[in-house]
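Below: one structure, written as structure tokens.
Presenting subunit A:
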Amino acid sequence: METITSITPLIIISTSLVATFLIFFTDELSKNLREAWTIIASVIKFSFVMSMLPHILDGKLIEYTLVTIAPGLKIQFKVDALGIFFAILASFLWIVTSFYSIGYMRSLNEHAQTRYFCCFAIALSATMGVAMSGNMFTTFVFYEIITLCTYPLVAHKETPEALQGARRYITYLLGTSIAFQLTAIFLTYKAAGTLDFSNQGLLNGAREAGISDLFLTITFILYMAGITKAAMMPLHSWLPAAMVAPTPVSALLHAVAVVKTGVFVVVKVVLHVFGVDLLSSLGLGTALAYFASFTIIVASIIALKQDNLKRRLAYSTVSQLSYVILGVALLTPSAIAGSIMHIVLHAFGKITLFFTAGAIYVATHKTEISQLDGIGKKMPFTMAAFTLGSLSMIGIPPLGGFLSKWYIGIGALEAHQLPIIGVLVGSTILNACYFMPIVYSAFFKEERHDEHHGHSHGHSHSKKGLEEAPTIMVIPLVLTAIGAVALFIAPSIFLELAEMVVESVKG
Partner candidate 1 sequence: MDTMDFIIGKYNYWVYIVLMMIGFYAMIAKNNFVKKLVGMNIFQTAIILYYISIASKKGGATIPIIKEGLDKAHQYLNPLPHVLMLTAIVVMVSTFGVAVAILIMLYRRYGTLEEDEIMAIIKMEKQK
Partner candidate 2 sequence: MKEQAPILIVAIPLLMAFLNIPFGLFKRTLSYPITVITTFLCVYFSYLIADTVVNNGNISYRLGGWEPPWGIEYAIDHLNAYMLIIVSIVSFIVAIYSKNSIEKEIAKEKTVYFYTIYLLLVTGLLGIVVTGDLFNLFVFLEIASLAGYALVAIGEDRAPLATFNYIVMGTIGACFYLLGVGYLYIVTGSLNITDLTKLLPPLYHSKVVLVAFAFFVVGVAIKIALFPLHTWLPDAYTHAPSTVSAFVAATMTKVGAYAMIRVMFTVFEPSFTLEALPTTEILGWVASAAMMFGCIMALAQDDLKRMLAYILVAEVGYIVMGVSVGNKEGFIGSVLHILNDSFMMVSLFLVAGAIMYKEGHRNIKKFANLHKKMPVTMGCFVIAAISMVGVPPTAGFFSKWYLILGAINAQKWFFVAFLLLSSLMVAVAFFKIIQNTFFHPSESHHKHEEPIRDEVPSGMLLPIFVMSVSLLLIGFLSGQIIDLLIQHAVPKGF
Partner candidate 3 sequence: MIWQLDILILILVVICAIASITVKDLLSSALLLGAYSFLMCLLWTEMGAVDVAFTEAAVGAGISTAFFIGAIYYTTRRTKD
Partner candidate 4 sequence: MVNRYENVLIETVTRLLIPAMQLFGLYVIAHGHGSPGGGFQGGCILAASFILMVISYDIKELKSRMSENLNTILCAIGVFIYGGTGLLCVILGGNFLDYSVLHKILPVDPIKARYMGMLMVEIGVGIAVMSVMISIFLNIASRGEHEGALN
């Protein structure tokens, strides 16, 4: 495979770092300028990512070594199909989220906006870093940076609940990554003598080198326990707790940066650290698949019981993330393709849903599902987007979610794992059970005049007219909803990339 050395990955990462400085120094002097920086940076970043795409599609590899700290420890970027896949997703959604957050932050007149935008930019920078990292060490570095700089975002409201949620967030993410993931990296380094990703899995030769199966199994378990960002049960409880964050943050966390980084790293570990062959011969893939299935079902059931909209979405995320893990754990070509596709499809669906949750909050200050009766009439665009998003989540054609579930299903058949099909069907039903009532009550129920839920912010509960959120918020959410549809109709680039990934790992 041809390798190009190019500084583009570094530029992509530093774009938002530079933006961070600009934002920091602009501060409150000029709000417009400050927010303009964010937008400009996001657009530049996206265009740079896109500029790499043709090379990747040509089957080339873009590589750049920033610094070698010690043998085996280097900050190195290597952009392959999987990497650019994630990079495109994240950088595109950053643009959308930026617009949305501007609307959100301004209309709620939030405090500490500079900090918010700064941390946001760094988080994206680090996400890019994870996407393009060329070895496990670089991944770990950026993984930690994401954790650290999203902490202020989660704690943004600075209320006791927010702090508690943030504390749980940091405890879970930092704690497990130091305790388990780092150990796993050490063990990997000891076993393989390198941390560079390889398509066959860097531990591929370990067995021949005399590393015992137990050692490899422990390493794998440590990885899975350490990548808490993927929110597999039982280490998922940080995710609902992090719902105290402002909605754009939740959208970013749940659709793009944090959790997707988690599953992305899981995919990387499975494909590039252990490799398909090693895992299937160890039988760990199947074990992981069942573990993920468990999470899918249980999280869906918990989601049913949540009344808070964002919490329900959070549990839905927990469940949906495990699809990705499930897919990749099956280790068959279609399943892997499906799971990679699910990263992007879920991202579009879930970000839409969170955007709508935020829009509803901004417009009406409602957070509970039971308060949403009849809201569809006031906010038709928002709720239409919500409907599309939830349909995509459930996996009904012609929406994106269908595609990935279909591939994973085929993959399960290829792997002869019939129970997995059952899980897919069951979870689809459960998904429908927790999304459809919301859609139903939003459009078909009359608004209840319940003064207990009324807010003192002077929102009169008149039925007349539209009460949409600001346009700058509605446009992004409509866009992402359309995106969810479009991905079903024309998944070309993403699908192509996913297939490239599958091909490469198959050798």
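By our rule, a residue touches a chain if its C-beta (ideal position, glycine included) is under 8 Å from a C-beta of that chain, and two chains touch if they have at least 3 such contacts; residues count from 1.
The candidates came about this way: all candidates are chains of the complex that A comes from, given by their letters.
Keep in mind it's a predicted model, so treat the numbers as computed, not measured.
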Checklist entry - For subunit A in this complex, which listed candidate touches it: 1, 2, 3 or 4? => result 2
Checklist entry - In the complex of these two chains, what residues of subunit A are touching candidate 2? => result 67-71, 73, 75, 111, 137, 140-141, 144-145, 148, 152, 155, 158-160, 162-163, 166-167, 170-171, 174-175, 178-179, 182-183, 186-187, 189-190
